[in-house]
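First the structure, then my questions, so here it is.
Heads up, one of the protein chains got dropped from this complex, but the rest are sitting where they should.
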Amino acid sequence: MIQGRVIGKIWSSRRVASLPPGALLEVETDGGGRLIAFDPLGCNTGEAVLITQGSVAAGYFTGRTAPVDALIIGSIDETNEVNS
Amino acid sequence: MIQGRVIGKIWSSRRVASLPPGALLEVETDGGGRLIAFDPLGCNTGEAVLITQGSVAAGYFTGRTAPVDALIIGSIDETNEVNS
Amino acid sequence: MIQGRVIGKIWSSRRVASLPPGALLEVETDGGGRLIAFDPLGCNTGEAVLITQGSVAAGYFTGRTAPVDALIIGSIDETNEVNS
Amino acid sequence: MIQGRVIGKIWSSRRVASLPPGALLEVETDGGGRLIAFDPLGCNTGEAVLITQGSVAAGYFTGRTAPVDALIIGSIDETNEVNS
Partner (left out) sequence: MIQGRVIGKIWSSRRVASLPPGALLEVETDGGGRLIAFDPLGCNTGEAVLITQGSVAAGYFTGRTAPVDALIIGSIDETNEVNS
């Protein structure tokens, strides 16, 4: 997985029907790259998140074949990171 | 997923039979790279698009095993991005 | 697979339900990048580890569809490396 | 998919039995990298080709599990590119 920080949101009105409804967040990754991840958790701009990529991201959507290759799977606890 | 902008189209007359008919667009990605994505939406040159990659791209084609590893899954609403 | 060295641990309290319980370690890879890998072996900070990525990492979790794309599959024997 | 240009051919006499017989071409990709792709089309050195990668490349081989992660799926029409 990779760590990243939410920097925005994109909208796509014209889209393939199989793309599930839900937020598409723009994330700046640990290494400085950018990607768009599906967000099932309701994350906010500035939040540190954990992202999984590839076919395992699509596997999150049960009962449908979703064309999603990046998924936010957790919000990273920032307080713990400071205390550790 | 990654964001990109359509910069052209390629044609391939001599191709494997399992490649589905449809537009193959050249896209410049957010990070400056280039890839060729299958376009089921009829996007135009200059349009901002959302691309999914890997086996989930092939999963879009039901009832066939398509050798497609990059698929345009949405056109990005550019007006919203300005208003947000 | 890639080699890496454990440099920390992250916590994520707000997470998708399908993420299995277990340690999520931050690893610096051989090439200088960073990733977060699921650790089934109980590795420590500073330990050299072997990591597998992609859908084969998720395949480790039997009987469930885990959104895990990076897995520590071994601790690298450092003494042997010196002796070889 | 990515675009590339055929720059050579490799031979491998000692190989795993599941690797299908056929040409293994060395390709320089659009971004300057190099990879080896299985070629079912009989491409020549200097030819511009379209390459698919990952498990969808292996999916091209029906009835067998081929350890192939890069496949030439088309020859790119260079004349059209000039006329467009």
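Chains: A, B, C and D, in written order; residue numbering restarts at 1 for each.
Following the convention adopted for this analysis, contacts are C-beta pairs under 8 Å (C-beta built on N, C-alpha and C of every residue); 3 or more make two chains touch, one makes a residue touch a chain.
Nothing here was measured: the structure is a model prediction, and the numbers come from that model.
A.B. asks: Out of D:8, D:22 or D:42, which is the one that touches the chain we can't see?
C.D. replies: Once the missing chain is taken into account, the touching residue is D:8.
A.B. asks: Tell me, which residues in chain D touch the chain that this view leaves out?
C.D. replies: Output for chain D: 8-16, 18-19, 24, 26, 33-37, 54-55, 57-58, 65-70.
A.B. asks: Residues on chain C that touch the omitted chain in the whole complex?
C.D. replies: These residues of chain C touch the chain that is not shown: 1-3, 30-31, 40-41, 50, 52-57, 59-60, 62, 71, 73-77, 80-81, 84.
The criterion applied here is as follows: only the chains that are shown with their structure count from here on.
A.B. asks: Quick check for the class: compute each chain's Cα centroid; which one is farthest from the centroid of chain B?
C.D. replies: C
A.B. asks: State, to the nearest whole Å, the distance from the C-alpha centre of chain B to the C-alpha centre of chain D.
C.D. replies: 20
A.B. asks: Enumerate the residues of chain D that touch no fewer than two other chains.
C.D. replies: 55
A.B. asks: Please give all chain pairs that are in touch with each other.
C.D. replies: Every pair of chains meeting the touch criterion: A-B, A-C, B-D.
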